[in-house]
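With one protein chain withheld, the remaining protein chains of the complex are depicted in position.
Labels run A, B, C and D following the written order; every chain starts at residue 1.
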Amino acid sequence: MLSSLFQQFLNGITVGSIYSLVALGYTMVYGIIKLINFAHGDIFMVGAFIGLIISIKMGTNFTLVIFIAIVLTSFIGVLVEKIAYKPLRNRNSARISALISAIGVSIFISNLVVLINGPQNESYPQLLPNNILQILIILISIGLMYGLYYIVHNTKVGIAMRAVSFNVNTARLMGINPDMVISFTFAIGSLLAGAAGVLVGTYYRAVDPFMGMMFGLKAFVAAVLGGIGSIPGAMVGGLILGLTEVLGVAFVSSSFRDAIAFGILIIILIVKPTGLFGKKTKEKV
Amino acid sequence: MDLSFLFNDYVMQVTTNTGINIIMVLGLNLITGVTGQLSLGHAAFMSIGAYSSAILSTSLGAPFIVSLVTGTLTGAIFGAILGIPILRLRGDYLAISTLGFGEIIRVILLNTDLVGGALGIYNIPDSTNIYIVFIAVAFAIFFMYRLEKSRHGMAIKSIREDEIASEMMGINIARYKIISFTIGSGFAALGGTLYAHFMTYINPVDFGFMKSIEQLCMLVLGGMGSIFGAVAGTIVLSTIPEFLRFASEYRMLTYGIVLILMMIFRPQGLFGKIKVNV
Amino acid sequence: MANNILELKNISMHFGGLKAVDNVSFNINEGEILSLIGPNGAGKTTAFNVITGVYIPTLGEVYFKGQKLNDIKPYKITEMGIARTFQNIRLFGQLSALDNIIIAMHSRRKSNMIQSIFRTIKYKAEEKYCIEKADELLNYMDLLGDRNEQAQNLPYGKQRKLEIARAMATEADLLLLDEPAAGMNPQETEELMEIIKNIRKDLKKTIFLIEHDMKLVMGISDRIVVFDYGQLIAEGTPEEIKKNPRVIEAYLGKEVTNA
Amino acid sequence: MLKLKSIHTKYGNIEALKGIDLNVKEGEIVTIIGGNGAGKTTTLNTISGILKPVAGEIHFLNKDITQWKADKIVAEGLIQVPEGRQVFPNLTVYENLILGAYLQKDKIKVSKKMEYVFDIFPRLKEREKQLGGTLSGGEQQMLAIGRALMAEPVLLLLDEPSLGLAPIVVQNIFKIIQDINKTGTTILIVEQNAHMALSIANRGYVIETGKIVLEDDAKKLLTNDEVRKAYLGG
Partner (left out) sequence: MRKLLVSSIVATTVALGGIAFAAGELSLGIQGPETGNLATYGQKTLAGAKLAIDEINAAGGVNGKTLKLINYDSRGDKAESANIIQRFINKDKVCGVIGEPTSGATFVIGPIANKAKLPLISAGATADGVVEKKPYVFRDTLLDADGAPATLKFLMDSKKWKNFVLITSVNNDYSVSMSKIFTNAAKKFGANIVGEQKVSDGDKDFSAQVTSIKNLKFDAIIYTGYYPEASLLLLELRKQGINAPIIGGDGLLSPDLWKVAKDAALGSIIFAGFSPEAKAKKIQEFVEKMKSRGEADMFSAQGYDAVYLFADAMKKAKVTDCADVKQREGIQKALATMPEFDGVSGKMKFDKEGNAIKKPFIQEVAKRANGEYYLKLLNE
């Protein structure tokens, strides 16, 4: 019983840490341009597929696979921003326009993968040793999150990211080019999503072109749970979501897995709309 | 020239489906386009209408008109009940919670044996026909048009334009948001009842997140805040797949690109004049 | 002594550590034009927000016609007879000038949803009355020619006027005008002065305004209250205020000593 | 050094600046004074590239910077301290200052500059690790100015440095502004607090509803009745 509980716990943290990685991308982008980037889940999926292709073509060296995957996903993330979001920002469009554009990107990416690779599930190679798989996934996630934390807090561009998310115009007065910082944010967020994609593939050993949808939505819930815009919030939110889901499935019922996630979301929004770590902003009258 | 092809069952089928969509999108337009409250869970209210009417028709053998009215009212009541807690939220938070509610309702339907769980409900009488849908669409357009022109509609519009100013002009914004959400959900449910009695079979898969998004896209494409836009956008997106039948592989891809290009070059939609800041 | 229409009793409004308004008391008499002046950030708009129910004061009470306003919702306060304009114009930008006015009549109208949808005789009569009344107001403000324009497309000066007209359409007895002359040219300001005077004279409204344009303030106010750092530092007639050394200091500042 | 020729700037439909002409010479302190909504902040934001003028020209160090982006203008040494200080509340004092030197690649120069700022504002040194949002108003103003100094300004634009500060603090800040000027930085300062600004400036402009209505030697403006009238309506 106890070992089973421990196992459930480990399961929860493994899934949770991957949620966190994806949630970070949502939260960073939201923090900086106030956009719910619906295409983020698809970037995650693309990351998984790139990992798959690399490991088929170039061998199952995990480091190489994840490296190429994150480089390419961060590139794709920036590209998406430049094509689908930046033109809207420049036109000072309503937020819903950017949201719809993001949905368009999401539909485009997932169907492009279907077109290229077919709609079927693809098996994923074993990239990490099975016996310590979960521990490795958790460690890699923590490592990536620490890397992010370091960048955001100890590098100039990281500080600039936080500055832009507070006030774009003031940041410009520092000589910061907001477009550059936004691109950087997309690059980092997509990088984490790409890594998460490879990890999910490695963990579940299968990927499909529509996996980004639900996983993305839930990671987004995790971001909201932690307080959207807050980086530690996304990390904690992911873990909480992963744990509640797995424990909920284990001790209550699996059928309500998605309901658990969204139920938490609604409770949080009603009780404390800004999430666990979020800050309140008030409209000026 | 032989025009009979315009009146065959195929055209009727597509037209009826389009009509049902129009009713639901008009409901969404009231919530999102007119009131300015972004909803990402409209399909949930469609499902409530569909399910409640389907149960009435199949289990209790109620006449269609009873199912239709009850289904619509049930959807509206759910709209009001869910609206009360979540409409205090604003902007993205509201959008996310509607999304959450939509998913929760779907999961509940999926896990309730009483409504067939994943199997859903079949053998629903096929009571919906093009004439009923035509009347319902006409009613929806008439209702929305009159509502928008009335003092209540004006109050609702003013919330979209400026919540604070609206309240300062003596408008009970909480109440009107709920009214709008209730009516909008009612129309979604009306569409749902018609859908259920047209398809004769429903299950929770029909009412997922993507359905809500599809409805939102119809609205945004046509133009938020415009009845004509909502109708036109729905017609375009409901019928275009039929014209693109040949290119099935590229259909969804094109759909994605069209959405992006639309937002870049014509964010107010094909026929919209209004910028809704949500 | 004239009748008190609005009374602020020891009002304080704190945001975290910031005392935006600090223990302020004053009255507005029925039918007068009272101006509230003070440097940027002195707490003037906060005072408006407290009166209109946007904020609930941390301490103190607000009375309107003898009734306490503290816990009343903003829309109810408007129904009771206080209406306002905003520092950064808050018109319903994408609606016509006429619709802006008609919306403000909301709480005076009775038609219910069913009547509106089916356009009963009663509804039609109400609608007709409202449009006539709105046109009257637009005419009064010299905006009749712009009645069908989207509010956001009107020139700045007209937007200000439309906002005042909209506040008047609520049939409020007390109008709070937040910097009505901001962004207007001298000629427009001149015109505005006339309008405000007329509103008081013709329509017997009480007017409470925040304004930076001293020509306007000194020209039309019966009395002036002055805020600085959230506190009331002076109260009196324009002549008294002009001579008040504390006011001059608050406005022009001191020179740097030992520079 | 800085020259504005007939600058017009719009916010949407509203013309906030209706033809501003002004110039700043090297080494000067110039002030623009005027009431609320007269267009002071708009003028500064137009100079620093936050807003784009619809007509007119801006020249800085003999370059036409009218259509330049804000970050490029900063690189030229034209630095603005924004209205309301706009200290980044979630960044530490140290991080705020680092951002000031965002374009400076040389780390040694940055740390030298930081020492210099800490010299001028020892208070900031004490609060180095604190979040910007936790500082008092006066400290925030110091931080905002310090942050601008990190960028090695050739011309420093100050937007209402006295706003919301207690008189004693204002005195202090203005003294520091004078000191900064003495080290060779040219200063353009926008103020409501006319007396204070004019008392340290060489020259002054009076702005009213988007237009310059008066331009003179600061000492003369200080005693000018028009100024008083512009504020108190005569």
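Quick notes
Here is the rule we use: a residue touches a chain if its C-beta (ideal position, glycine included) is under 8 Å from a C-beta of that chain, and two chains touch if they have at least 3 such contacts.
Source: prediction; values computed, not measured.
Every shown chain that the unseen chain touches in the whole complex is listed here: A, B. Of the options A:D42, A:E81 or A:D208, the residue whose C-beta touches the omitted chain is A:D208.
Within the entire complex, the positions of chain A that touch the omitted partner chain are 4, 7-8, 11, 14-15, 111, 114, 118-124, 130, 133, 200, 204-206, 208, 210-211, 214-215, 245-247, 249-250, 253-255, 257-258. For chain B, the residues touching the chain absent from view are 5, 8-14, 17, 110-111, 117-120, 122-123, 126, 195, 198-206, 241-242, 245-252.
We adopt the following convention: only the chains that are shown with their structure count from here on.
Look at the CA centroids: the one farthest from the centroid of chain A belongs to C.
Between A-B and C-D, more contacting C-beta pairs join the chains of A-B. Distance from the chain C centre to the chain D centre is 33 Å, each centre being the mean of its Cα atoms. Taking each chain's centre as the average of its CA atoms, chain A and chain C sit 48 Å apart.
Touching of two or more other chains is recorded for residues 54, 86 of chain C.
With touch defined as above, chain D holds no residue shared between interfaces to two or more other chains. Residue ranges of chain C in contact with chain D, taken from their complex: 39-41, 152-156, 179, 182-186, 212-219, 229, 242, 248, 251-257, 259.
Of all residues in chain A, only 156, 159-160, 162-163, 166-167, 169-177 touch chain D in the complex they form. Residues 12-16, 35-37, 160, 162-164, 166-167, 170-171, 174-175, 178, 192-200, 209, 222, 228, 231-234 of chain D are the ones touching chain C in the complex.
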